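Every protein chain except one is present and positioned as in the full complex.
Just so it is clear, A, B and C label the chains in written order, and each chain counts residues from 1 on its own.
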Amino acid sequence: MVKVGIIGFGYWGTNLVRNFNLASNCRVIAVADPRAERLIQLGRLYSHIKGYKESEELICSKDIDAVIIATPVSTHFELAKRALLQGKHVLLEKPMTSSVMEAEFLIDLAKQKGLLLMVDHTFLYTGAVAKMKQLKDLGDLGNIKYLDSTRINLGLFQPDINVLWDLAPHDISILNYIIDEKPHSVNATGITHTSNDIENIAYLTINYNSGFIAHFSCSWTSPVKLRTMLIGGDQKMILYNDLEPTEKVKVYDSGYNHSKDQDKKKILVDYRTGDIHVPKLNTNEALLEMANDFVSCILEGKEPKSSSKIGLEVVKILEASDKSIKHSGREVILDIQSEEIHQSSNLLTN
Amino acid sequence: MVKVGIIGFGYWGTNLVRNFNLASNCRVIAVADPRAERLIQLGRLYSHIKGYKESEELICSKDIDAVIIATPVSTHFELAKRALLQGKHVLLEKPMTSSVMEAEFLIDLAKQKGLLLMVDHTFLYTGAVAKMKQLKDLGDLGNIKYLDSTRINLGLFQPDINVLWDLAPHDISILNYIIDEKPHSVNATGITHTSNDIENIAYLTINYNSGFIAHFSCSWTSPVKLRTMLIGGDQKMILYNDLEPTEKVKVYDSGYNHSKDQDKKKILVDYRTGDIHVPKLNTNEALLEMANDFVSCILEGKEPKSSSKIGLEVVKILEASDKSIKHSGREVILDIQSEEIHQSSNLLTN
Amino acid sequence: MVKVGIIGFGYWGTNLVRNFNLASNCRVIAVADPRAERLIQLGRLYSHIKGYKESEELICSKDIDAVIIATPVSTHFELAKRALLQGKHVLLEKPMTSSVMEAEFLIDLAKQKGLLLMVDHTFLYTGAVAKMKQLKDLGDLGNIKYLDSTRINLGLFQPDINVLWDLAPHDISILNYIIDEKPHSVNATGITHTSNDIENIAYLTINYNSGFIAHFSCSWTSPVKLRTMLIGGDQKMILYNDLEPTEKVKVYDSGYNHSKDQDKKKILVDYRTGDIHVPKLNTNEALLEMANDFVSCILEGKEPKSSSKIGLEVVKILEASDKSIKHSGREVILDIQSEEIHQSSNLLTN
Partner (left out) sequence: MVKVGIIGFGYWGTNLVRNFNLASNCRVIAVADPRAERLIQLGRLYSHIKGYKESEELICSKDIDAVIIATPVSTHFELAKRALLQGKHVLLEKPMTSSVMEAEFLIDLAKQKGLLLMVDHTFLYTGAVAKMKQLKDLGDLGNIKYLDSTRINLGLFQPDINVLWDLAPHDISILNYIIDEKPHSVNATGITHTSNDIENIAYLTINYNSGFIAHFSCSWTSPVKLRTMLIGGDQKMILYNDLEPTEKVKVYDSGYNHSKDQDKKKILVDYRTGDIHVPKLNTNEALLEMANDFVSCILEGKEPKSSSKIGLEVVKILEASDKSIKHSGREVILDIQSEEIHQSSNLLTN
């Protein structure tokens, strides 16, 4: 039995409490939130769960084995560090941290302490993503050439992070989960339409040495809500529309081949369009599957599907995208990024 | 009565003959195409139209007032130059030319000769674009913040131009027609999945000094066909879906305002979502409207809606996008581009 | 403060408890369900609500002012009768009863006792239906000519009532709420594909003296889920798609006029298609609005929106549809139906 405490009882925290209550071998013991009205609401809904005003009290509680952190990103590092130092397993909401340095520091600390550090990239637990991963692993798609994601809607401007940090983690985690190749570099452009410097529209391209390319379009200012992803192989292609009630994943038996016409020095491209297949998907609630993965990985010492490694890769790309936006869209090589890791050992003394 | 000759009797040339036949004050006199089977087909369909194997003969024909050029882009400049030198009005298919230098040379030459030089950006003559232009000019949209275009499908790899030169001219011409502000710079990234160097997927961002941003996503390798454009103002927003049979333009009474919360140093953003309006559109055939514009501008000495100025602006952006792609997505300032204009006077002697 | 007891803690009963808990001036005191596992689940979720195995105990409880009946239709009459006789206000799930006689008996009894008898036709409390009612009342639609409803999906065969009794009450209640004219007659056809006599596909036409016509298509065996309704006036027409997340109601500025060409003895029909308007709708939860209506009508002695009168009209049409199906689709006049009412006084002695 894993006894968990949850820091942050806002919209997402409420979902977390509900699902960890339903998870196997797990009990929600405590919730911390500085807002009095949230604790009152907690008491009304779950009279048996202890409410703390101070997250520090929850972190230090002897009754708790694991801490779940559902607070603004800027607070993730400090809360997770303290929890790990108190010997607690930690689940962080996405994105994992505000910087690569912080993420790598936490990974090192968890390893050193023998504790589980996991990041909640919920989409990895959906039936749609499981099916796309399976199709890729079976080789049905052929050589994968591109991934193109659009995640736009109206509203929910975040006060502390830009639209890429807010919306792209979902799609970048899916990319990292499905595609094995290491990204080479990123280009990003964006714009802010408010008087702060937080982009509300941004575009991100991730470049790979093999010729695979990934592109992400994110906006808080679209009149329509879209959540679509195209994954194109040379054998088959996928359209993933998360807003479709039942036909979320469509597999197109479409592809193309090219050959060189030696005389005319032209590229000849052959098309093939065929049947479309819409597989039935597992419809279990993804958040509950994530909660069960967290609990069972603690109990069995396994690596979770939504690992801190994927969490780190997401932060690496987001950090590089910030740099590219600041430099007017120029290419930022990701290997150079990772050399900054070695400076992270200083953070513990902060 | 304007007597026209059409060079190129492929897919688009066939549409041009049909529509110029229907246009007022106009007669199609001749068609040139080097392919024997195309001239046979011409004879079967239109026994009264003269067919030429050599475009030069058509250009030099005394019976012709205007030459319409529907050939590969790389041939546009030479054919248009010769036609203008022969005193013919010229209509060029999009994109106008392969380079800014060529476009500016032709514009100068037409001006010098007192002839009409027009570019066929057909979309400017659709009911959908007319309605969007009207909504913008009436101020209904408020301050326009972004334009986001997606034009993707499977197939039709061009052998001589990349996917941006092939697909983006439609959307860039709409951008130029609706938005008055001069673009400041472009970023573009792309990838080729064939063994030539012609990108089949590419992304283009156009940056403006006011904070307006335009983004274009183009692909020849999507399993689904999409032709959508979002135009967002702070008062209203438009979703333009060219593939919708009747509801092509949707106007969302949605917007947002932001203000600074002085104490908390936060940006407060207010949302507003309201009714959606789907205006009835003029459903006249755009190509016929374009043909009538060409003919009446010749007869009345007017400037056409789809002017060579817009044609030039489109080529400027495409040329800059090539440069950005070659330099791994770095920003290319458009003003620097235009300084190359002065070298164009040498072209006549080529 | 109205103290309510709820009989039936299945899928819908759970929704009722949640919403009556949130309603103003109301407290859920007790729930009755014969299934032990449901009472255990009740205790886990709501430890303060009393659970009864016998509905009779709940009905007789002195602590309860009103009884909500969420059980199979065949049990509605007996439970409601006993509750009214015990002096409780009653809310019945749809359809109200298994027969017109039963419905009229309950209405008489409630009137005699001075108690509220209401039927939960939840759809009447949706923003979509409120908007359609408003458009009709404002005269925007002109003369209303037809209503055409499709409500089909896969599954949920009911063991005791056919597909019309199961699915059509939603749409018939909307019809009754929006249209003032009394229906004249019904035709219905249907088929059963199981070995009982319960139709799983059925079609219902309701005829009106004015020429207005309403048609309902219901199925439990469609591979796709549809919930659409067309309402056509001679000025404007509505498409109501309950499965659309935001664009549930579309108002088409389309209509037609006809006139007689006296010489040719032909009818000339003029069409008009115009703009489409998608009004923003109230998105409050309908079930909560229904709960608040029930409570405030008890407290203030008002007539609810979803009255027993509408409940009765729905049952009249369903009963007539049974008769029509039994007689191979022949027309069943509704006035003849209502003459059977006078036999209802005997029921009390049953």
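Throughout what follows, a contact is a pair of C-beta atoms (placed from the backbone, for glycine too) under 8 Å apart; a residue touches a chain by one contact, two chains touch by 3 or more.
Since the model is a prediction, treat every value here as computed from it, not as a measurement.
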Touch with the missing chain holds, among A:Glu54, A:Glu181, A:Glu247 or A:Asp335, for A:Glu247
The listed residue (C:Ser217, C:Ser308 or C:Ser321) that touches the chain absent from the view is C:Ser217
Among the options C:Ser47, C:Gln112 or C:Ser328, the absent chain makes contact with C:Ser328
Touching the hidden chain, out of C:Ile6, C:Leu106, C:Met237 or C:Leu287, is C:Met237
Among C:Gly114, C:Pro159, C:Pro245 or C:Gly301, contact with the omitted chain is made only by C:Pro159
Per the touch rule stated above, chain A touches the missing chain via residues 247, 250, 253, 273-280
On chain C, the omitted chain is touched by residues 145-146, 148, 150, 154-155, 157, 159, 185, 187, 189, 191-196, 198, 201, 203, 205, 207, 211, 213, 215, 217, 219, 221-224, 230, 232, 234, 237-239, 250, 252, 254, 256, 258, 260, 266-267, 269, 271, 273, 328-331
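Methods note: only the chains that are shown with their structure count from here on.
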Per-chain Cα centroid nearest the overall protein Cα centroid belongs to chain A
Taking each chain's centre as the mean of its CA atoms, chain A sits from chain B at a distance in Å of 39
Rounded to the nearest Å, the gap separating the Cα centres of chain B and chain C is 55
Listed in rising order, chain C residues that touch 2 or more other chains are none
